[in-house]
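Only a part of the assembly is drawn; its chains keep their places, and the rest are absent.
By letter and in written order, the chains are A, B and C; residue numbering begins at 1 in each of them.
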Amino acid sequence: MADHSEAPLPFQLRKLGHVVLNVTDLERSVRFYTEVLGLVVSDQDKDTLYLRGLEERSHHSLVVKRTTEAPMYERAGLRVFDEEELELCKRAFEQHQLPCEWVECPFQGRTLHATDICGTPLEICATMDRQPRLDMDVYKHKGAQARRFDHYQITIPDIEKATRFYTSIGCRVADYITAAGHPVGVFLQMKDTPYDLVFLERDGPAFHHFGYIIPDIQAMLRACDTMGELGWGKNVEYGPGKHAVGHSYYVYILDPDGHRCELLLPPIVYMDADDPPHVWDVVTSERTTEAWGLPPRESWFSHRSPFRNVTVTVPPAGGAPMTLEAYLQIAQ
Amino acid sequence: MADHSEAPLPFQLRKLGHVVLNVTDLERSVRFYTEVLGLVVSDQDKDTLYLRGLEERSHHSLVVKRTTEAPMYERAGLRVFDEEELELCKRAFEQHQLPCEWVECPFQGRTLHATDICGTPLEICATMDRQPRLDMDVYKHKGAQARRFDHYQITIPDIEKATRFYTSIGCRVADYITAAGHPVGVFLQMKDTPYDLVFLERDGPAFHHFGYIIPDIQAMLRACDTMGELGWGKNVEYGPGKHAVGHSYYVYILDPDGHRCELLLPPIVYMDADDPPHVWDVVTSERTTEAWGLPPRESWFSHRSPFRNVTVTVPPAGGAPMTLEAYLQIAQ
Amino acid sequence: MADHSEAPLPFQLRKLGHVVLNVTDLERSVRFYTEVLGLVVSDQDKDTLYLRGLEERSHHSLVVKRTTEAPMYERAGLRVFDEEELELCKRAFEQHQLPCEWVECPFQGRTLHATDICGTPLEICATMDRQPRLDMDVYKHKGAQARRFDHYQITIPDIEKATRFYTSIGCRVADYITAAGHPVGVFLQMKDTPYDLVFLERDGPAFHHFGYIIPDIQAMLRACDTMGELGWGKNVEYGPGKHAVGHSYYVYILDPDGHRCELLLPPIVYMDADDPPHVWDVVTSERTTEAWGLPPRESWFSHRSPFRNVTVTVPPAGGAPMTLEAYLQIAQ
């Protein structure tokens, strides 16, 4: 496979689009995503559910498809500015011998199915059908009142390869995590807020989580309470807590099929794009990832959703993460 | 009518109970009280609606009855501790030649219809049917998520007579408002939080407002937003704001029939019951009733709901209140 | 020691008062209690710190004394209605051969040092000096903005003995926790909100935690953030979370000497005192103590503060609590 570091792909990503994932029980997922996250159903047929956040004009930011097999991810969605840019995108993937082909997707303009340099299946388009914003229809709001799709995090074995690829097509490096100098995580941006794309070094490609912005901490607790009341109380996996690095309150929850979602409060704006990336070393830094409280449990690190029909590669072994389990052993 | 100041009635009020009011369109009131206040319907027939707050175990704190006439108040409800106390209550009203008689009211134990010394029609009982608390069923909560009935305010021409009456049957004076030494308002307590009963000197008896406790300011705004979305945006009469005297954020809203309701945040606790009443003079005090912002508009002072079949008396003329209208004239 | 179940002590507790605890570094404790909890210093000398909540009129609800030994608790404080009741209290303790003596305590009226039937050292008085309420001085508020002292929880080996004692002097049983029918926890009330006194069956008497009411979830997070920023991030022991039984959001934090404090949101009001106690069995109930999320870590159960010079007794062995550590083992 070609080295892309010297030859930037001649197109620019504009923003994240959506994710496409599988579940085993569509009605259960409707209930979870509308009652807990507070997403709105834009469209639904017997096999597919199209969801959007309360302030989103685009038709969907989450596509949930019924499967009779193990629930996995199908694709991560990206957006380019217009149809012309989409043509350039197609040519760039071809030129670099990465898989790509035109497909038809409901409610989207012409769409490209492509595979990035790490093997992640992508779905790229320039336009989607429009829907009304519902952020002002307060009295219908439910659960976390999720406002908009914010970011996703994927684990891959080679962080640097992913970084070279995505920075060549319009992403900026916002922050790095290193372990004794070796990069183990990278936070990439397209919009003005941290972050759009996060890659962590582990076996992959596999989907760790996607994040939605919610209005306030009351909404976060309402989501947790709703999970408790609807029988998913144990799926509140980690938090509520506060990221020391990411500048945000969070909670990580698991949907009924085990897909992980982060709910987070309105982010800071990076108004000064010429800031150099912030490097944070997990070994030498005095700061931990959390501003206070306990580290995540082991499942938060190990459990991820594979992509359908994608081979997972394991990175050279590194240090074990500081899990809650390890922390409790040490703390005894 | 007898002077009660020397001869305390030999029974004790325990707490406020409920209010009974009339509306012209019951379905509209269901919508208002469940979507805006977030009250729960305990029971409903074609003419009457029984509502309670989310944490209330008693069957109802608000009874809404259909009328084909002008919408008024029927009765203010009070509670005594047990049936024995209720018997004492009956005898005390009889002894003082105040109207009282046993009646049957659905969902309530034996009930007394009586008239207080100012002419206010009362409904007094010791017990009500029980309902489950719904404060933990968060995902069903709506609007202001009203938790519990808190207090009511009535205008009457003689504050001192009312004060003597109610302090003789278990109320404590928490605060006074005076105008150049003359009492124009009194705040009475039975529970540990300010206030239960408020009397203001004006023509009356007439009902000014009742108040419900709501969990936080997010709930207050959700109530206002819901009113805007359901076509009652102009019925957000005053606030959100903060009482300088009453230690609480508030908003005053009007139901579709013009009955006024205050939504207020969880109150302070008066843990030291031997505090003397606080006296606050509207003329000489540097503090205004509001911590910041504008005074209430004229309608907030003048508009009240009469009691059905009750004659209204006018007090000796006093100074005009500082209305928003008067304030804007002065401020020009 | 006499059995008190048949012969009620002829006096009534009115409310909780305060707690008296030891710390090793008074300046550090000033910083913790004013910046994290947001308590106000009513008075301070070189060895003692008197603190109160923002809405409290009483001089102190927390007394912090410097020690050069291991930091423990000195006394749990209770209040009676007046000096006459305090005399009755003295005679009752004497009659039942429980230790009691008059002492002088700064800022308090005449004070009784007594020992309850479980061996817990008490400090009982009727009056305290007054301080202004500071709940309205919003711009000076810090951290959790703790409003008022709410409850305390003590572990003792014999729940039933404690229950008989405290119900005989004015407490009501609000809730029970049982394990296969055997009472392992009791929640007692004096005020209208859950709870005042909580006893759990374990070795004791030992102090598990005291609780303060805070205004909203924003205040809870501000306390956690402040702990992270001041170097106490690991002392956020458990939460933020929600009690399924106690109707409240909570966080448990440890002060720099390891004393545990619960911060909780404004509680529900038990407006119907004739409700029978709610019994909740840890073995047979479908509900867990938490509405969602993980159980407390082992230290939350095992770590408590002993009382100075008090012998700890161990109860007959019972089942192990469901700790976070045990949960993570099972969940693997």
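Quick note on the criterion: a residue touches a chain if its C-beta (ideal position, glycine included) is under 8 Å from a C-beta of that chain, and two chains touch if they have at least 3 such contacts.
This structure is a prediction, so every number in the text was calculated from the model and none was measured.
Trainee: How many subunits, all of the same sequence, make up the entire complex in this structure file, 3 of them being shown?
Mentor: The complete complex, not just the displayed part, contains 4 copies.
The rule is short, and it goes like this: only the chains that are shown with their structure count from here on.
Trainee: Counting shared numbers against all numbers at the contact of chain B and chain C, is it over half, same, or under half, different?
Mentor: Mostly the same residues.
Trainee: By C-alpha centroid distance to the whole-protein centroid, which chain wins?
Mentor: So the chain sitting closest to the middle is C.
Trainee: Using CA atom averages as chain centres, what separation in Å is found between chain A and chain C?
Mentor: A distance of 43 Å separates the two centres.
Trainee: Using the average of all C-alpha atoms in each chain as its centre, how far is it in Å between chain A and chain B?
Mentor: About 51 Å separates the centre of chain A from that of chain B.
Trainee: Quick one: chain B and chain C, Cα centre-to-centre, how many Å?
Mentor: Chain centres of chain B and chain C, defined by C-alpha means, are spaced 34 Å apart.
Trainee: Taking each residue of chain B in turn, which ones touch at least two of the other chains?
Mentor: Expected reply: 136, 216.
Trainee: Contact residues on chain C for chain B in the complex?
Mentor: 15, 55-58, 127, 130, 133, 135-136, 147-148, 191-192, 215-217, 244, 247, 265-266, 268-269, 271-272, 274-275, 291
Trainee: Given the complex with chain A, which residues does chain B contribute to the contact?
Mentor: Contacts found on chain B: 35, 136-139, 142-143, 216, 218, 222, 225-226, 229-230.
Trainee: Help me check something: in the complex, which residues belonging to chain C touch chain A?
Mentor: The touching residues are 217-218, 221, 224-225, 227-229, 232-234, 236, 240, 242, 244, 249, 288, 290-294, 297-299, 324-325, 328, 331.
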